[in-house]
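Shown here: the complex without one of its protein chains, the others still in place.
Letters are used for the chains, namely A and B, taken in the order the chains are written, and counting of residues starts over at 1 for each.
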Amino acid sequence: MKQKFDINRFKDNMFKYFGLACTLFGLAVLSIFLINILIEGLGRLNWQFFSSLPSRMPEKSGILICLLGSIWIMVLTAIIAVPLGVASGIFLEEYGKKNKIASFIEINISNLAGVPSIIYGLLALEIFVRILGLGKSLLAGSLTLSLLILPIIIVSTREAIKAVPKSIREASYALGGTKWQTIRFQVLPAASGGLLTGVILAISRAVGESAPLIVIGALLYITTIPTSPMDDFAVMPIQIFNWLSRPQKGFIENATAAIIVLLLITFIMNGLAIYLRNRWQKKIKW
Amino acid sequence: MAKLDAEKVNVYYGDHHIIKDVNLSIQENTVTAFIGPSGCGKSTFLRLLNRMNDYIENFKKTGDILIDGGDIYDKKVRVEDLRKRVGMVFQKPNPFPKSIYENVVYGLRIQGIKDKSKLDAVVENSLKKVALWGEVKDKLQQSALALSGGQQQRLCIARTLAVEPTIILMDEPASALDPISSAKIEDLISELKENFTIIIVTHNMQQASRVSDKTAFFYLGELVEFGDTDQIFTKPVKELTQNYITGRFG
Partner (left out) sequence: MRNKKEKIIETILMLCAAVSVLTTIGILWVLLSESSSFFSKVSLKDFLTDTEWTPLFAEKHFGILPLIAGTMLTTFIAIVIALPTGLSIAIYLNEYAPKKFRKVVKPLLEVLAAIPTVVYGYFALMVVTPFLQKFIPDMAGFNALSPGIVMGIMIIPIISSLSEDALYSVPKALREASYGMGATRLQTAFKVLVPAATSGITVSIILAISRAIGETMIVAIAAGQQPRLTLNPLVPIETITTYIVQVSLGDVVQGSLEYQTIFAAGIALFALTFVLNNISYFIKKKFQEKYE
(Lines give C-alpha, C1' and ligand atoms only; values in the text may rest on other atoms or scores of the structure.)
Protein backbone atom coordinates (compact mmCIF):
# COMPACT_ATOMS: atom_id res chain seq x y z
CA MET A 1 0.00 0.00 0.00
CA LYS A 2 2.64 2.45 1.06
CA GLN A 3 4.92 1.59 -1.82
CA LYS A 4 2.21 2.01 -4.45
CA PHE A 5 1.49 5.44 -3.08
CA ASP A 6 5.12 6.39 -3.53
CA ILE A 7 5.20 5.22 -7.14
CA ASN A 8 2.22 7.39 -7.87
CA ARG A 9 3.83 10.32 -6.13
CA PHE A 10 6.94 9.75 -8.22
CA LYS A 11 4.96 9.64 -11.45
CA ASP A 12 3.10 12.72 -10.38
CA ASN A 13 6.34 14.60 -9.84
CA MET A 14 7.81 13.34 -13.09
CA PHE A 15 4.83 14.66 -14.99
CA LYS A 16 5.15 17.97 -13.23
CA TYR A 17 8.65 18.37 -14.62
CA PHE A 18 7.61 17.04 -18.02
CA GLY A 19 4.78 19.56 -18.24
CA LEU A 20 7.10 22.34 -17.15
CA ALA A 21 9.61 21.19 -19.78
CA CYS A 22 6.93 21.28 -22.50
CA THR A 23 5.91 24.78 -21.48
CA LEU A 24 9.48 25.95 -21.40
CA PHE A 25 10.11 24.23 -24.74
CA GLY A 26 7.51 26.44 -26.37
CA LEU A 27 8.96 29.54 -24.77
CA ALA A 28 12.57 28.47 -25.49
CA VAL A 29 11.85 27.91 -29.17
CA LEU A 30 10.19 31.29 -29.31
CA SER A 31 13.24 32.92 -27.70
CA ILE A 32 15.74 31.08 -29.92
CA PHE A 33 13.85 32.20 -33.00
CA LEU A 34 13.69 35.79 -31.84
CA ILE A 35 17.35 35.92 -30.85
CA ASN A 36 18.37 34.33 -34.14
CA ILE A 37 16.38 36.90 -36.07
CA LEU A 38 17.86 39.76 -34.10
CA ILE A 39 21.43 38.53 -34.61
CA GLU A 40 20.94 38.01 -38.33
CA GLY A 41 18.93 41.08 -39.15
CA LEU A 42 19.54 43.86 -36.66
CA GLY A 43 22.71 45.04 -38.41
CA ARG A 44 20.77 45.62 -41.61
CA LEU A 45 18.26 47.98 -40.05
CA ASN A 46 19.26 51.49 -40.98
CA TRP A 47 17.66 54.50 -42.57
CA GLN A 48 18.61 53.37 -46.06
CA PHE A 49 16.69 50.11 -45.51
CA PHE A 50 13.54 51.96 -44.54
CA SER A 51 13.75 54.58 -47.26
CA SER A 52 14.74 52.56 -50.33
CA LEU A 53 12.80 51.01 -53.14
CA PRO A 54 13.35 47.37 -54.09
CA SER A 55 16.48 46.78 -56.11
CA ARG A 56 18.32 43.98 -57.87
CA MET A 57 21.17 44.52 -55.48
CA PRO A 58 20.41 43.44 -51.92
CA GLU A 59 22.43 46.22 -50.27
CA LYS A 60 20.48 48.87 -52.17
CA SER A 61 17.07 47.32 -51.49
CA GLY A 62 14.65 48.65 -48.93
CA ILE A 63 11.19 48.16 -47.51
CA LEU A 64 9.69 51.58 -48.19
CA ILE A 65 7.14 50.33 -50.68
CA CYS A 66 6.05 47.21 -48.87
CA LEU A 67 5.91 48.99 -45.50
CA LEU A 68 3.64 51.65 -47.00
CA GLY A 69 1.70 48.87 -48.73
CA SER A 70 1.15 47.14 -45.40
CA ILE A 71 -0.02 50.37 -43.80
CA TRP A 72 -2.42 50.98 -46.71
CA ILE A 73 -3.73 47.42 -46.38
CA MET A 74 -4.12 47.82 -42.62
CA VAL A 75 -6.19 50.99 -42.96
CA LEU A 76 -8.34 49.88 -45.90
CA THR A 77 -9.01 46.47 -44.38
CA ALA A 78 -10.03 48.11 -41.10
CA ILE A 79 -12.38 50.50 -42.94
CA ILE A 80 -14.05 47.62 -44.78
CA ALA A 81 -14.02 44.81 -42.24
CA VAL A 82 -14.68 46.56 -38.92
CA PRO A 83 -18.11 48.05 -39.70
CA LEU A 84 -19.20 44.89 -41.52
CA GLY A 85 -17.97 42.58 -38.78
CA VAL A 86 -19.30 44.61 -35.87
CA ALA A 87 -22.68 45.02 -37.57
CA SER A 88 -22.88 41.27 -38.25
CA GLY A 89 -21.92 40.52 -34.65
CA ILE A 90 -24.60 42.88 -33.35
CA PHE A 91 -27.20 41.33 -35.62
CA LEU A 92 -26.42 37.77 -34.60
CA GLU A 93 -26.18 38.52 -30.89
CA GLU A 94 -29.01 41.03 -30.45
CA TYR A 95 -31.51 40.51 -33.23
CA GLY A 96 -31.24 37.09 -34.74
CA LYS A 97 -31.24 34.94 -31.63
CA LYS A 98 -34.18 32.75 -32.40
CA ASN A 99 -34.70 32.66 -36.11
CA LYS A 100 -33.44 30.11 -38.56
CA ILE A 101 -31.62 32.63 -40.72
CA ALA A 102 -29.43 33.55 -37.78
CA SER A 103 -28.48 29.99 -36.92
CA PHE A 104 -27.73 29.35 -40.57
CA ILE A 105 -25.47 32.40 -40.66
CA GLU A 106 -23.82 31.20 -37.47
CA ILE A 107 -22.85 27.80 -38.89
CA ASN A 108 -21.67 29.65 -41.92
CA ILE A 109 -19.35 31.91 -39.98
CA SER A 110 -17.97 29.07 -37.93
CA ASN A 111 -17.15 27.34 -41.20
CA LEU A 112 -15.60 30.41 -42.77
CA ALA A 113 -13.33 30.79 -39.75
CA GLY A 114 -11.83 27.41 -40.62
CA VAL A 115 -11.42 27.91 -44.35
CA PRO A 116 -7.70 28.03 -45.24
CA SER A 117 -6.59 31.54 -46.12
CA ILE A 118 -5.38 30.50 -49.54
CA ILE A 119 -8.95 29.58 -50.52
CA TYR A 120 -9.92 33.21 -49.93
CA GLY A 121 -7.23 33.99 -52.46
CA LEU A 122 -8.93 31.78 -55.06
CA LEU A 123 -12.27 33.46 -54.34
CA ALA A 124 -10.71 36.91 -54.69
CA LEU A 125 -8.82 36.00 -57.84
CA GLU A 126 -12.07 35.16 -59.57
CA ILE A 127 -14.45 37.74 -58.05
CA PHE A 128 -12.39 40.83 -57.27
CA VAL A 129 -9.52 40.59 -59.73
CA ARG A 130 -11.34 39.24 -62.77
CA ILE A 131 -15.11 39.78 -62.54
CA LEU A 132 -15.05 43.16 -60.75
CA GLY A 133 -11.91 44.09 -62.63
CA LEU A 134 -10.09 45.50 -59.61
CA GLY A 135 -6.83 43.93 -60.77
CA LYS A 136 -4.00 43.42 -58.33
CA SER A 137 -4.85 46.64 -56.54
CA LEU A 138 -4.73 47.61 -52.88
CA LEU A 139 -8.51 47.57 -52.93
CA ALA A 140 -8.65 43.99 -54.19
CA GLY A 141 -6.11 42.97 -51.54
CA SER A 142 -8.00 44.72 -48.73
CA LEU A 143 -11.31 43.21 -49.77
CA THR A 144 -9.71 39.76 -49.76
CA LEU A 145 -8.22 40.20 -46.30
CA SER A 146 -11.47 41.77 -45.04
CA LEU A 147 -13.40 38.63 -45.91
CA LEU A 148 -10.64 36.59 -44.27
CA ILE A 149 -10.79 38.41 -40.94
CA LEU A 150 -14.54 38.99 -40.90
CA PRO A 151 -15.26 35.81 -38.89
CA ILE A 152 -12.69 36.83 -36.26
CA ILE A 153 -14.27 40.26 -35.82
CA ILE A 154 -17.78 38.82 -35.73
CA VAL A 155 -16.92 36.24 -33.09
CA SER A 156 -15.12 38.72 -30.85
CA THR A 157 -17.91 41.28 -31.24
CA ARG A 158 -20.39 38.69 -30.07
CA GLU A 159 -18.23 37.73 -27.10
CA ALA A 160 -17.83 41.37 -26.08
CA ILE A 161 -21.55 42.07 -26.40
CA LYS A 162 -22.44 38.92 -24.52
CA ALA A 163 -20.32 40.08 -21.59
CA VAL A 164 -22.43 43.21 -21.08
CA PRO A 165 -24.77 42.43 -18.17
CA LYS A 166 -28.47 42.11 -18.78
CA SER A 167 -29.17 44.66 -16.06
CA ILE A 168 -27.66 47.43 -18.21
CA ARG A 169 -30.00 46.63 -21.07
CA GLU A 170 -33.01 46.40 -18.77
CA ALA A 171 -32.20 49.79 -17.26
CA SER A 172 -32.12 51.33 -20.72
CA TYR A 173 -35.35 49.66 -21.82
CA ALA A 174 -37.04 50.70 -18.60
CA LEU A 175 -36.22 54.33 -19.34
CA GLY A 176 -37.93 54.10 -22.70
CA GLY A 177 -34.90 53.27 -24.82
CA THR A 178 -35.57 51.47 -28.09
CA LYS A 179 -33.59 48.39 -28.98
CA TRP A 180 -31.18 50.27 -31.19
CA GLN A 181 -30.77 53.14 -28.69
CA THR A 182 -29.96 50.57 -26.02
CA ILE A 183 -27.36 48.95 -28.25
CA ARG A 184 -25.93 52.20 -29.53
CA PHE A 185 -25.72 54.13 -26.25
CA GLN A 186 -25.24 51.40 -23.65
CA VAL A 187 -24.24 48.00 -24.99
CA LEU A 188 -21.61 49.10 -27.51
CA PRO A 189 -19.83 51.58 -25.19
CA ALA A 190 -19.81 49.00 -22.42
CA ALA A 191 -18.43 46.39 -24.83
CA SER A 192 -15.90 48.71 -26.44
CA GLY A 193 -12.86 47.26 -24.67
CA GLY A 194 -13.52 43.71 -25.81
CA LEU A 195 -14.53 44.92 -29.23
CA LEU A 196 -11.33 46.86 -29.73
CA THR A 197 -9.23 43.90 -28.61
CA GLY A 198 -10.84 41.65 -31.19
CA VAL A 199 -10.50 44.22 -33.95
CA ILE A 200 -6.81 44.80 -33.28
CA LEU A 201 -6.06 41.06 -33.24
CA ALA A 202 -7.95 40.60 -36.49
CA ILE A 203 -6.09 43.42 -38.22
CA SER A 204 -2.79 42.13 -36.91
CA ARG A 205 -3.68 38.84 -38.55
CA ALA A 206 -4.38 40.62 -41.84
CA VAL A 207 -1.04 42.42 -41.74
CA GLY A 208 0.85 39.14 -41.38
CA GLU A 209 -1.11 37.31 -44.05
CA SER A 210 0.44 36.59 -47.43
CA ALA A 211 -0.94 33.44 -49.07
CA PRO A 212 -4.21 34.90 -50.44
CA LEU A 213 -2.37 37.96 -51.71
CA ILE A 214 0.09 35.79 -53.60
CA VAL A 215 -2.86 34.06 -55.26
CA ILE A 216 -4.36 37.32 -56.46
CA GLY A 217 -0.97 38.14 -57.93
CA ALA A 218 0.37 40.73 -55.54
CA LEU A 219 3.91 39.41 -55.83
CA LEU A 220 5.07 42.20 -58.03
CA TYR A 221 8.25 44.08 -58.58
CA ILE A 222 6.94 47.55 -57.77
CA THR A 223 8.99 50.69 -57.80
CA THR A 224 6.34 53.34 -57.27
CA ILE A 225 4.83 54.34 -53.98
CA PRO A 226 1.11 53.47 -53.85
CA THR A 227 -0.98 56.63 -53.59
CA SER A 228 -4.52 55.40 -54.21
CA PRO A 229 -6.54 52.26 -53.46
CA MET A 230 -6.42 51.33 -57.13
CA ASP A 231 -2.61 51.16 -57.24
CA ASP A 232 -0.63 47.96 -57.41
CA PHE A 233 1.07 47.09 -54.18
CA ALA A 234 3.41 44.86 -52.19
CA VAL A 235 3.23 44.09 -48.47
CA MET A 236 5.84 43.15 -45.89
CA PRO A 237 5.21 39.38 -45.72
CA ILE A 238 5.29 39.08 -49.48
CA GLN A 239 8.53 41.04 -49.72
CA ILE A 240 9.99 38.70 -47.10
CA PHE A 241 8.81 35.67 -49.08
CA ASN A 242 10.30 37.15 -52.22
CA TRP A 243 13.68 37.77 -50.60
CA LEU A 244 13.71 34.32 -49.01
CA SER A 245 13.37 32.71 -52.41
CA ARG A 246 16.56 34.41 -53.70
CA PRO A 247 19.82 32.55 -53.32
CA GLN A 248 22.09 35.53 -52.51
CA LYS A 249 23.03 35.91 -48.87
CA GLY A 250 22.34 39.65 -48.95
CA PHE A 251 18.67 39.07 -49.70
CA ILE A 252 18.35 36.61 -46.81
CA GLU A 253 19.76 39.30 -44.55
CA ASN A 254 17.21 41.73 -45.94
CA ALA A 255 14.49 39.19 -45.20
CA THR A 256 15.57 38.87 -41.56
CA ALA A 257 15.67 42.63 -41.15
CA ALA A 258 12.19 42.92 -42.67
CA ILE A 259 11.03 40.12 -40.35
CA ILE A 260 12.16 42.21 -37.37
CA VAL A 261 10.00 45.09 -38.58
CA LEU A 262 7.02 42.82 -39.27
CA LEU A 263 7.32 41.13 -35.87
CA LEU A 264 7.58 44.51 -34.20
CA ILE A 265 4.30 45.57 -35.82
CA THR A 266 2.66 42.26 -34.88
CA PHE A 267 3.90 42.33 -31.28
CA ILE A 268 2.91 45.94 -30.72
CA MET A 269 -0.62 45.21 -31.94
CA ASN A 270 -0.92 42.03 -29.88
CA GLY A 271 0.52 43.69 -26.81
CA LEU A 272 -1.96 46.53 -27.17
CA ALA A 273 -4.79 44.03 -27.53
CA ILE A 274 -3.77 42.10 -24.40
CA TYR A 275 -3.37 45.35 -22.45
CA LEU A 276 -6.83 46.54 -23.49
CA ARG A 277 -8.36 43.17 -22.66
CA ASN A 278 -6.89 43.17 -19.17
CA ARG A 279 -7.95 46.74 -18.51
CA TRP A 280 -11.42 46.01 -19.77
CA GLN A 281 -11.76 42.86 -17.67
CA LYS A 282 -10.83 44.85 -14.58
CA LYS A 283 -13.34 47.57 -15.38
CA ILE A 284 -16.15 45.23 -16.23
CA LYS A 285 -16.83 44.17 -12.64
CA TRP A 286 -19.80 46.41 -12.08
CA MET B 1 -61.19 55.88 -12.22
CA ALA B 2 -58.37 53.62 -11.18
CA LYS B 3 -54.85 54.42 -12.31
CA LEU B 4 -54.21 50.83 -13.26
CA ASP B 5 -56.57 47.96 -13.96
CA ALA B 6 -55.72 44.33 -14.56
CA GLU B 7 -58.53 42.18 -15.87
CA LYS B 8 -58.32 38.39 -16.01
CA VAL B 9 -54.62 38.42 -16.65
CA ASN B 10 -52.92 35.10 -17.42
CA VAL B 11 -49.28 34.61 -18.34
CA TYR B 12 -47.63 31.58 -19.84
CA TYR B 13 -43.95 30.87 -20.47
CA GLY B 14 -44.24 28.04 -22.93
CA ASP B 15 -46.25 25.42 -21.07
CA HIS B 16 -45.79 27.02 -17.67
CA HIS B 17 -48.80 28.88 -16.39
CA ILE B 18 -47.14 31.67 -14.40
CA ILE B 19 -49.96 34.12 -13.66
CA LYS B 20 -53.49 32.80 -13.17
CA ASP B 21 -56.57 34.95 -13.69
CA VAL B 22 -55.40 38.01 -11.81
CA ASN B 23 -57.77 40.95 -11.35
CA LEU B 24 -56.36 44.02 -9.68
CA SER B 25 -57.11 47.71 -9.47
CA ILE B 26 -54.65 50.33 -8.22
CA GLN B 27 -55.51 53.93 -7.32
CA GLU B 28 -53.45 56.97 -8.13
CA ASN B 29 -50.81 58.23 -5.66
CA THR B 30 -50.79 55.11 -3.54
CA VAL B 31 -48.07 52.64 -2.67
CA THR B 32 -48.97 49.04 -3.38
CA ALA B 33 -46.81 46.18 -2.15
CA PHE B 34 -46.71 42.80 -3.87
CA ILE B 35 -45.73 40.09 -1.42
CA GLY B 36 -45.48 36.31 -1.62
CA PRO B 37 -42.91 33.52 -1.63
CA SER B 38 -40.24 33.26 -4.36
CA GLY B 39 -41.64 32.10 -7.66
CA CYS B 40 -45.20 33.19 -6.81
CA GLY B 41 -45.39 35.41 -9.87
CA LYS B 42 -45.19 38.82 -8.18
CA SER B 43 -42.11 39.94 -10.15
CA THR B 44 -43.54 38.58 -13.38
CA PHE B 45 -46.72 40.50 -12.76
CA LEU B 46 -44.79 43.68 -12.00
CA ARG B 47 -42.87 43.33 -15.25
CA LEU B 48 -46.12 43.01 -17.17
CA LEU B 49 -46.91 46.59 -16.25
CA ASN B 50 -44.08 48.10 -18.31
CA ARG B 51 -43.89 45.17 -20.73
CA MET B 52 -40.41 44.07 -19.68
CA ASN B 53 -41.50 40.48 -20.28
CA ASP B 54 -41.79 41.14 -24.00
CA TYR B 55 -38.23 39.93 -24.55
CA ILE B 56 -38.75 36.54 -22.96
CA GLU B 57 -39.05 33.67 -25.38
CA ASN B 58 -42.40 31.87 -25.48
CA PHE B 59 -44.04 34.61 -23.43
CA LYS B 60 -47.82 34.72 -23.81
CA LYS B 61 -50.39 36.89 -22.07
CA THR B 62 -54.15 36.91 -22.06
CA GLY B 63 -56.48 39.42 -20.41
CA ASP B 64 -56.08 43.19 -20.36
CA ILE B 65 -53.94 45.65 -18.49
CA LEU B 66 -55.23 49.22 -18.58
CA ILE B 67 -53.33 52.28 -17.47
CA ASP B 68 -55.38 55.48 -17.32
CA GLY B 69 -58.03 53.49 -19.12
CA GLY B 70 -55.88 52.52 -22.10
CA ASP B 71 -54.77 48.98 -22.93
CA ILE B 72 -50.97 48.97 -22.72
CA TYR B 73 -50.71 45.87 -24.88
CA ASP B 74 -52.67 47.48 -27.69
CA LYS B 75 -50.91 47.24 -31.04
CA LYS B 76 -50.86 51.03 -31.36
CA VAL B 77 -48.96 51.52 -28.11
CA ARG B 78 -45.24 52.00 -28.56
CA VAL B 79 -43.58 50.13 -25.78
CA GLU B 80 -40.92 52.85 -25.43
CA ASP B 81 -43.61 55.47 -24.80
CA LEU B 82 -45.26 53.20 -22.25
CA ARG B 83 -41.99 52.86 -20.36
CA LYS B 84 -41.57 56.60 -20.17
CA ARG B 85 -44.88 56.68 -18.32
CA VAL B 86 -44.14 53.60 -16.24
CA GLY B 87 -40.63 53.74 -14.78
CA MET B 88 -38.82 50.86 -13.14
CA VAL B 89 -36.23 50.40 -10.42
CA PHE B 90 -34.48 47.06 -10.21
CA GLN B 91 -33.40 44.76 -7.41
CA LYS B 92 -29.70 45.29 -7.87
CA PRO B 93 -28.60 48.86 -8.51
CA ASN B 94 -27.77 48.96 -12.21
CA PRO B 95 -26.25 52.33 -13.06
CA PHE B 96 -24.80 52.63 -16.55
CA PRO B 97 -21.01 52.53 -16.58
CA LYS B 98 -20.99 56.27 -17.27
CA SER B 99 -20.89 59.48 -15.28
CA ILE B 100 -23.53 60.35 -12.70
CA TYR B 101 -24.72 63.16 -14.96
CA GLU B 102 -25.07 60.91 -18.02
CA ASN B 103 -26.99 58.37 -15.99
CA VAL B 104 -29.64 60.90 -15.04
CA VAL B 105 -30.03 62.48 -18.47
CA TYR B 106 -29.97 59.25 -20.49
CA GLY B 107 -33.75 58.96 -20.69
CA LEU B 108 -33.97 62.53 -21.97
CA ARG B 109 -31.11 62.22 -24.39
CA ILE B 110 -32.72 59.28 -26.14
CA GLN B 111 -35.84 61.41 -26.53
CA GLY B 112 -33.66 63.84 -28.44
CA ILE B 113 -33.47 66.56 -25.79
CA LYS B 114 -30.18 68.43 -26.16
CA ASP B 115 -30.78 71.74 -24.37
CA LYS B 116 -27.96 71.89 -21.83
CA SER B 117 -29.72 74.18 -19.35
CA LYS B 118 -32.81 71.97 -19.37
CA LEU B 119 -30.69 68.85 -18.80
CA ASP B 120 -28.77 70.55 -15.99
CA ALA B 121 -32.01 71.53 -14.32
CA VAL B 122 -33.40 68.01 -14.57
CA VAL B 123 -30.22 66.54 -13.08
CA GLU B 124 -30.36 68.89 -10.11
CA ASN B 125 -34.07 68.38 -9.59
CA SER B 126 -34.01 64.62 -9.84
CA LEU B 127 -31.00 64.23 -7.60
CA LYS B 128 -32.58 66.55 -5.03
CA LYS B 129 -35.75 64.48 -5.00
CA VAL B 130 -33.76 61.39 -4.04
CA ALA B 131 -31.64 63.34 -1.51
CA LEU B 132 -28.46 62.65 -3.44
CA TRP B 133 -27.72 66.15 -4.70
CA GLY B 134 -25.76 67.24 -1.65
CA GLU B 135 -23.56 64.16 -1.81
CA VAL B 136 -22.71 64.25 -5.51
CA LYS B 137 -23.17 67.80 -6.77
CA ASP B 138 -19.41 68.33 -7.00
CA LYS B 139 -18.67 65.09 -8.80
CA LEU B 140 -21.37 64.82 -11.42
CA GLN B 141 -18.85 63.91 -14.08
CA GLN B 142 -17.42 61.01 -12.07
CA SER B 143 -18.32 57.42 -12.80
CA ALA B 144 -21.56 56.27 -11.23
CA LEU B 145 -19.86 52.96 -10.46
CA ALA B 146 -17.75 54.70 -7.81
CA LEU B 147 -20.84 55.41 -5.66
CA SER B 148 -21.84 53.15 -2.79
CA GLY B 149 -24.63 50.62 -3.34
CA GLY B 150 -27.23 52.77 -1.59
CA GLN B 151 -26.20 55.86 -3.53
CA GLN B 152 -26.30 53.88 -6.77
CA GLN B 153 -29.84 52.78 -6.07
CA ARG B 154 -30.93 56.33 -5.32
CA LEU B 155 -29.24 57.41 -8.55
CA CYS B 156 -31.23 54.76 -10.40
CA ILE B 157 -34.41 56.17 -8.87
CA ALA B 158 -33.37 59.70 -9.84
CA ARG B 159 -32.73 58.47 -13.37
CA THR B 160 -36.24 57.06 -13.46
CA LEU B 161 -37.76 60.31 -12.10
CA ALA B 162 -35.98 62.35 -14.76
CA VAL B 163 -38.21 60.86 -17.44
CA GLU B 164 -41.28 62.03 -15.46
CA PRO B 165 -43.25 58.82 -15.26
CA THR B 166 -46.57 58.63 -13.44
CA ILE B 167 -46.10 55.09 -12.17
CA ILE B 168 -42.89 53.71 -10.68
CA LEU B 169 -42.36 49.97 -10.43
CA MET B 170 -39.84 48.79 -7.87
CA ASP B 171 -38.58 45.22 -7.90
CA GLU B 172 -37.22 44.60 -4.40
CA PRO B 173 -35.35 47.91 -4.55
CA ALA B 174 -33.75 47.61 -1.10
CA SER B 175 -32.96 43.91 -0.88
CA ALA B 176 -29.35 44.33 -2.02
CA LEU B 177 -28.66 47.20 0.38
CA ASP B 178 -27.51 47.60 3.98
CA PRO B 179 -30.13 48.55 6.62
CA ILE B 180 -29.28 52.27 6.63
CA SER B 181 -29.43 52.62 2.85
CA SER B 182 -32.55 50.53 2.91
CA ALA B 183 -34.22 52.91 5.36
CA LYS B 184 -33.36 55.86 3.13
CA ILE B 185 -35.05 54.18 0.20
CA GLU B 186 -38.15 53.54 2.31
CA ASP B 187 -38.30 57.22 3.36
CA LEU B 188 -37.95 58.16 -0.25
CA ILE B 189 -40.86 55.96 -1.27
CA SER B 190 -43.11 57.69 1.24
CA GLU B 191 -42.14 61.08 -0.17
CA LEU B 192 -42.53 60.07 -3.78
CA LYS B 193 -46.06 58.87 -3.12
CA GLU B 194 -47.32 62.43 -3.31
CA ASN B 195 -46.54 62.68 -7.00
CA PHE B 196 -46.33 59.11 -8.21
CA THR B 197 -48.18 55.84 -8.09
CA ILE B 198 -45.75 53.28 -6.71
CA ILE B 199 -45.84 49.52 -6.92
CA ILE B 200 -43.19 47.66 -4.99
CA VAL B 201 -42.31 43.98 -4.92
CA THR B 202 -40.76 42.92 -1.66
CA HIS B 203 -39.73 39.87 0.30
CA ASN B 204 -39.54 41.83 3.46
CA MET B 205 -42.92 41.94 5.16
CA GLN B 206 -41.94 44.61 7.69
CA GLN B 207 -40.99 46.75 4.75
CA ALA B 208 -44.31 46.07 3.04
CA SER B 209 -46.21 47.03 6.18
CA ARG B 210 -44.12 50.19 6.68
CA VAL B 211 -44.25 51.67 3.21
CA SER B 212 -47.45 50.53 1.53
CA ASP B 213 -51.09 51.57 1.60
CA LYS B 214 -52.30 48.45 -0.14
CA THR B 215 -50.90 44.96 -0.19
CA ALA B 216 -51.41 42.16 -2.68
CA PHE B 217 -50.49 38.63 -1.69
CA PHE B 218 -49.53 36.30 -4.54
CA TYR B 219 -49.23 32.55 -4.24
CA LEU B 220 -48.48 30.07 -7.04
CA GLY B 221 -49.43 32.58 -9.68
CA GLU B 222 -52.73 33.55 -8.11
CA LEU B 223 -53.67 36.78 -6.41
CA VAL B 224 -54.83 35.32 -3.11
CA GLU B 225 -55.78 38.49 -1.32
CA PHE B 226 -55.65 42.21 -2.01
CA GLY B 227 -56.64 44.96 0.41
CA ASP B 228 -55.52 47.71 2.75
CA THR B 229 -52.12 46.94 4.18
CA ASP B 230 -53.39 47.25 7.77
CA GLN B 231 -56.14 44.79 7.10
CA ILE B 232 -53.89 42.28 5.34
CA PHE B 233 -51.38 42.28 8.15
CA THR B 234 -53.81 42.31 11.03
CA LYS B 235 -57.02 40.61 9.90
CA PRO B 236 -56.35 38.67 6.69
CA VAL B 237 -59.41 37.03 5.25
CA LYS B 238 -57.69 34.03 3.73
CA GLU B 239 -55.95 31.37 5.81
CA LEU B 240 -53.12 31.20 3.24
CA THR B 241 -52.36 34.89 3.79
CA GLN B 242 -52.45 34.39 7.53
CA ASN B 243 -49.99 31.52 7.27
CA TYR B 244 -47.64 33.48 5.07
CA ILE B 245 -47.48 36.69 7.09
CA THR B 246 -47.01 34.79 10.32
CA GLY B 247 -44.07 33.01 8.72
CA ARG B 248 -45.47 29.52 8.59
CA PHE B 249 -44.12 29.09 5.11
CA GLY B 250 -42.13 31.21 2.82
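What we mean here is this: a contact is a pair of C-beta atoms (placed from the backbone, for glycine too) under 8 Å apart; a residue touches a chain by one contact, two chains touch by 3 or more.
All of these numbers come straight from a predicted model, not from anything done at the bench.
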item	value
Residue of A:78, A:109, A:196 or A:234 touching the missing chain in the full complex	A:109
Option from A:42, A:122 or A:225 whose C-beta touches the chain left out	A:122
Residues of subunit A (touch criterion as defined above) contacting the omitted chain	8-9, 11-12, 15-16, 18-20, 22-23, 25-27, 29-30, 32-33, 36-37, 83-84, 87-88, 90-92, 95-96, 101-102, 104-105, 107-123, 125-127, 130, 147, 150-151, 154, 178-180, 201, 204-205, 207-211, 214-217, 219, 237-238, 240-241, 244-245, 252, 255-256, 259, 262-263, 266-267, 270, 274
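Assume only the chains that are shown with their structure count from here on.
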item	value
Footprint of subunit B on subunit A - complex, ascending	98, 165, 167-168, 170-178, 181, 185-186, 189-190, 283, 286
For the subunit B and subunit A complex, residues of the former touching the latter	50, 52, 55, 57, 80-81, 83-84, 87-88, 90, 92, 94-98, 106-107, 109-111, 145, 156, 159-160, 163
